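Below is one structure; the comments refer to it alone.
One protein chain is absent from this view; the other protein chains keep their places.
First chain written, first letter: the chains are A and B, and each begins at residue 1.
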Amino acid sequence: MQTKGIKRQIGWLYVLPAILILLTFLIIPFLMSFSYSFTNYNILTPWAKQYVGFTNYINTFKDPVFLQSLKNIAQFVIFIMPIQVGAALGLALIVNKKRPGNTFFKISFFAPQVVSLTVVSILWMYILNPDQGLLNGILGIFHIKPQPFLTSPKQAMFAIIGVSAWQGAGYQMLIFLAGLQNIPDSLYEAAELDGANSWQRFLHITLPMLKPTSMMILTTTFISAFNLVIQPMIMTQGGPQNATMTPIYYIYRTGFTDRQLGYASAMSVIYGIIIIIFTIIQRKITNAGGDENA
Amino acid sequence: MHKFMTRRRFHVIWTTVLITILALFFLFPLVWMIVSSMKPESQIYANISNFKAFLPSGHISDWGKAYVSIFHRFPVMRYILNSVFYATSVTIGSIVVNALAGYGFAKFNFTGRKLLFGLLIALLVIPGTTLLIQQFQIAKTIGILNTPLAVILPGISSPFYIYMFRNAFAAIPDSITEAAELDGASNLRIFWNILLPMTLPTVATVGTLSFIGSWNDYVWPLMVLTNSDQFPLQVAITNINSTNPVYMNQVMAILTISTVPLVLVYIFFQKYLTQGMGSAGNGDK
């Protein structure tokens, strides 16, 4: 770092607005979730708010819906990572080659990204409608019998995974593409002279050179996957049979619809800690943002 | 040699065909969305299992009907303006607030800077979305519920953007600021006239990401706004989708309308999205 050692207190003034807002909307809420979580705070009866110790925490572990939601989010994370990131890498490799219509392909793959999650969710609800949906209409042409999609506990989460990957892959494709274009051509030329085939070149040049980009994409996908809420909220309301209920949505529903702020806070503490642990592990592994302590 | 050429050409042809099919897979929902907004509802259902599903109505006079009806039934223009207002405010606020903070951290060695910056990095791991309910309580306490401020304020400061700005400012040699200081320029003038222009790519990246993030935000505005006149598009379209009677062609029309502004943003700012993300993620510079 080049900053001189002279103390210049005016720096405080510059960072203050940002710090104040972060304090208000991130730090205090974070601390509040702890203090609420030990009470039976109910919106209907705020005057009856009482300290209840660890009752809420004990209840979360006995709450089948919360446990199910953790299972669901694990399923989502495990499947979305390889599918979305794999697809993004594949697409990037495709559009990185010069061929006729390349711009069209690039735009096509990226197009879903332009649509907001809300629009994506509503649109796919109509496409995935079992009886009148477009997808079953298309499958019918190939004589595949109609699928229940969002109305089946088995398929609903996979449908959401598919829709999310469809939407998200294009953006990551662009980042991969930027990474690919940073690889010097000379490396490939040298490898070609050494007689390496295209697969070997991919394995020994492309992949290692893409490592920083891949790590960054994997990290952001991983962390944002934990926040899944809009798709199930709009497409399935967490159903059928809670098969697509996610922790964030369940916390929202418990605190907002069911009015149980205390219990919802206990769940946000637990889920928050789970995410924090995973984030830290991720950081340790990928070591993203290396110079942060400088 | 001749044989090689045909094989090569054959290879090009079949990969192009495969890739075209792949591209169609990515495009078909969007095409369907647009063409479905351009025909009567009954035709959407009637065409569902043949190729006509991807063609608009045969009568050109039908094309705009769903749009006319949706504008007639709902204050669509108002929703669009709301969204534009929220997203623009968040964008400007986010650039100003985060850039100032990044400047502060990069160029001033004030007391507690290291501690504060460490804290900021630690904040990166706190998942904001798990705190929606507590954030709602805060918005209630400071009395901004049902005002645009509730939608805008939480979005204008982000540890990640501050981190990006700090890196951008730190990369500028101190000699430049020192020279300016010798000329008698104030800190703010140095920031505004010299440093900020030098970090234009970061400004564009943060601005674009903030705009898109705010434009796409759904759950938070849904929570803090009650009056439908204040709804941003994302909340309004889910409302329209559940306000009886629901006509599919009209729903598709509002979905299409709400996508147009983002298309423009992506066309003009797409390159900053990848540039910014790439450099920030690698942690270099």
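Assume a contact is a pair of C-beta atoms (placed from the backbone, for glycine too) under 8 Å apart; a residue touches a chain by one contact, two chains touch by 3 or more.
Criterion: contacts and distances are computed from a predicted model.
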Protein name as given in UniProt for the chain not displayed, "ABC transporter sugar-binding protein", "Transcriptional regulator", "ATP synthase subunit c" or "Adenylate/guanylate cyclase domain-containing protein": "ABC transporter sugar-binding protein"
Contact residue for the chain not shown (choose from A:90, A:140 or A:240): A:240
Candidate in contact with the missing chain, chosen from B:29, B:93, B:127 or B:207: B:93
Of B:57, B:83, B:167 or B:238, the one touching the omitted chain in the full complex: B:238
Given B:152, B:196 or B:273, the one touching the chain that is not displayed: B:152
Touching residues (missing chain, whole complex) on subunit A: 10, 13-14, 16-17, 43-46, 129-132, 148, 151-153, 233-234, 237, 239-242, 249, 252-253, 256-259, 261
Residues belonging to subunit B that touch the chain removed from view: 45, 73-74, 85, 89, 92-93, 96-97, 100, 136-137, 140, 144-150, 152-153, 186-189, 219, 222-223, 226-228, 230, 235, 238-239, 241-245, 248
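In this text, only the chains that are shown with their structure count from here on.
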In the complex with subunit A, residue positions of subunit B that touch it: 12, 15-16, 19-20, 22-24, 26-30, 32-33, 45, 48-50, 53, 97-98, 100-101, 103-111, 113, 116, 118, 120-121, 123-138, 142, 153-154, 156-157, 159, 162-163, 170, 173-174, 187, 215-216, 218-219, 223, 234, 237-238, 241, 248, 251-252, 255, 258-259, 262-263, 266, 270, 273-275, 277-278, 281-284
Of subunit A, residues touching subunit B in the complex: 1-15, 17-19, 21-22, 24-30, 32-33, 36, 91, 94, 99-101, 104-105, 108-119, 122-124, 126-127, 132-134, 137-138, 140-141, 166, 170-171, 174-175, 177-179, 212-213, 215-217, 219-220, 223, 226-227, 229-230, 233-234, 247-248, 251-252, 255-256, 261, 264-265, 268, 271-272, 275-276, 279-280, 283, 288-293
